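Pasting in a structure now, in structure tokens, and then I'll have a few things to ask.
For this depiction, one protein chain was excluded, whereas all remaining protein chains were kept in their positions.
When the chains are written out, they are named A and B in that same order, and each has its own residue count from 1.
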Amino acid sequence: MYRIRLHGRGGQGIKTASRILGTALFRSGFEVQDAPRYGAERRGAPIFAYVRADDKVICERGLIHQPNLVVVADETLFDLPAANVLEGLDGRAVLLINSERSAQDWCRQLQLPGQVTVLDGAAVVREAGRVPAGALCVGAAARLLGVVSRRALLQAVAEELAGHDAAAIQTSQQAVSQAYELFAGEAGLVQRLQSGAKKSVTTPPKWVELDCEALPRAAPTITMAATSALVKTGLWRTRRPRIDRALCSRCGLCRTLCPEGGIDLDGEGYPVIDYRYCKGCLLCAAQCPRRAIAVADERTVSPPQPKEGEP
Amino acid sequence: MTRILLTGNAAAAWGARLAAVDYVPAFPITPQTEIIETLAEWIDGGVLDSRLVTLESEHSMLTAAGAAAVTGVRVFSATSSQGLLYGMEMLYNLAGWRAPLVLVNVSRGLSAPITLEPDHNDVLAARDSGFLQLHCATCQEVLDNVLLAYRLAEDARVRLPVLVNLDGFYLSFTREPVAIPEPAAVADFLPPFSDCGLHFRGGQPSSQAVAVLGGGLYSYFRYQVHLAAEQAAAVYAEVAADFERRFGRSYPAVEAYRCKDAELVLVMIGSFATKAKAAIDGLCAAGQRVGLVRPRLLRPFPAAELRRLLGHRKGVAVIDQNLSPGRGGILHTELTAALYGLPQGGPLLVSFVGGLGGRDIAEEEFVQMVEVLRQAVQEGIAPPPRLLFTEEELQQVRRLQDIAHGRSEGKGEGEETS
Partner (left out) sequence: MSESGPSSHSHLAPGTPLCAGCGGLQALQQLYRVLGDKTVVVNAAGCMTLLSIYPFTPFAGSWLYTAMACAAAGAQGVRDALDIQLAKGRISSAEDLATVVLTGDGSAYGMGLSATSAALDRGLDFLYLCYDNEGYGNTGHQYSSATPRAAHTATSRVSGYAGSKKDLFAIWAAHRPSYVATAIAAEPQDLARKVKKAAALRGPRLLLVLAPCPTGWGFDPALTVKVGQLAVETGIWPLKEYVDGRAVHTKIPRQRTPLAEYLRLQGRFAHLFSPQPDEQRLAELQQAVEDYWQQVTE
């Protein structure tokens, strides 16, 4: 069985990507399962989808804990422990990263037992046109499996994008095809594992007896204030606004307009963006009357730094 | 203690009055309306220091009731039938909120076809919501159960909403002598409302009924409702014992009537159980060994008590005033589960469905059900479930169908009707 997990962010077409791959495998004669995993997360938030393919009926369901291929459409996800990108990667698994950095670089950084390969999606996009990262990765992933023909793949793209205009479908097919070609040398890199190859002796679950507990703990109630501050939505951000104090007139408009409540004023009345929470919508930059807020790519700045005073 | 004639509805209102409820969200529906009318009159007249608000639906009524309970006041409400189902979404919610209110349901058959008279499908539809359920057979029990229900609901070990059920018409509009406890004695029995830390107050942040993601957390909270409901069985026994000590009336979770040496037992809930008692008295006088078992507490389900009372009988006839189409009687299903796998094998169970939509159950039918049960025990085989429905009733249906559609005899497709 192939067990494939695709990671990305909301808005990168991860669900569509999993469906393209699912359809391509199905068209290639496999029994298939594909599904996105929804949470409360929105655009920019880490999400994932998964695909299983086998030559017989698939009885497994739900999350894939031991993948043989993990696709990471957004390299910034490695900085987010919550994204759980590396879960269950063992020596037999292949990790495909959408990145301009080299595979050797990533190997050094991640220190993984399995194989790492890299798709320079940005380069493909420069040549073929704007296509969601998820779809690009699927082109590469299909080739890594070695069991999906180009024709089946492109047909799957057309099927899954039905309803989009013809030009968009054609652009996607070109880009997906290009990604597919780039991995000709690594065709079949992903090992197909026997579906019954899981260990025959399982560890018994540690079931517990639940006690009837007292209120308010036994009710879905929160008696603390503002606990959402523990959720660092800054992890969703792919671009960050930066305030230039030299240009800022301290009008406070950005603070008023920030939907997150993520901008406060310092002692001198200058706005300070709390990057722990800023989701990177960038409406502050769009609205700043003095154009004092610039936008930088998140990958070119260091990972989110804790605000001063944070424990 | 005074004893006066009260309808079941008035008895329910008296229960709320004696419990000194703070808040009564209301919505009219037959046959419950008299309860809220009575309370409205008392509140208007200054007899009861409470607030009654009529909402625009039972869904809203239950929402307001639950919201008030988790804000910190004692809440009473009442509904029936379609109303209970219209508010069904909120029944589950209120249990999940752990809102300790009392809701009286006056049972009435469910539409379609729409009808006014009682059966138990409405209240049994609420069976899995997390509301506890107390079922009444007399008007006295209605009043007393409301008081018991508040003690149970507000007990820190339980803290769940409680539904008190009485049958439409047979109790709701029927007057019987009811002893009204002294308010001071009730105040002693029922301590002031305690919010168990669930409330809304300035300066005390509280987010209630918060969403969860993930099955583990959902399982935990939903199972806590179950554990609290199970724990309510012991609390009920304690509360009922305290009630008996103070007021002299005994309300075990399961009533056992003439069961001491009974070989055959009828099982049913609600007011028709007293009709069964009358029939049993006659049978016992003729030398038969027949008894009645009536669960008052249906949630939590008194399975252990039912096993104790029924496990060693020869035969048990379950009379369901409800119908789960495609399955049959709901109590029969529940009782079968409770009595399955007993070491001694357990009694033979026979299922009867009767009293749907207020259809009476005549004394000779009780006698006949016992007879069917006796034969089944002799033969060792339970007959198929039986609907209590007579030839005469079918003839009546036919007569009405003939009016509705024209006479059926000799009339084929396309023929003129006269």
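Here is the rule we go by: a contact is a pair of C-beta atoms (placed from the backbone, for glycine too) under 8 Å apart; a residue touches a chain by one contact, two chains touch by 3 or more.
No experiment lies behind these values; they were computed from the predicted model shown.
Novice: For the chain not shown, which residue from B:61, B:132, B:225 or B:338 touches it across the whole complex?
Specialist: Result: among the candidates, B:61 touches the missing chain.
Novice: For the chain left out of this view, which of B:175, B:201 or B:245 touches it?
Specialist: B:201
Novice: Touching the hidden chain in the complete assembly: which of A:8, A:22, A:114 or A:220 does that?
Specialist: A:220
Novice: Thinking of the whole complex, not just what is shown, which of A:51, A:258 or A:292 touches the missing chain?
Specialist: For the chain that is not drawn, the touching residue is A:258.
Novice: Among B:72, B:282, B:311 or B:357, which one touches the chain that has been omitted from the display?
Specialist: Looking across B:72, B:282, B:311 or B:357, the contact with the absent chain belongs to B:72.
Novice: By the contact definition given up top, give the residues of chain A that touch the hidden chain.
Specialist: 39-45, 163, 220, 222, 224-233, 236, 253, 256-262, 264, 274, 276-277, 279-283, 285-287, 309-311
Novice: List the residues of chain B that touch the chain left out of this view.
Specialist: 22-23, 25, 49, 51, 53, 55-57, 59-61, 63-73, 75, 89-90, 93, 200-213, 217
Keep this in mind: only the chains that are shown with their structure count from here on.
Novice: Return the distance between the CA-based centres of chain A and chain B, expressed in whole Å.
Specialist: 52
Novice: Quick one: which bits of chain A touch chain B in the complex? Just the residue numbers, please.
Specialist: Residues 39-40, 210-216, 218-226 of chain A touch chain B in their complex.
Novice: Could you list, by residue number, the parts of chain B that touch chain A in their complex?
Specialist: 96-98, 156-157, 159, 196-198, 204-213, 220-221, 223-224, 227-228, 230-231
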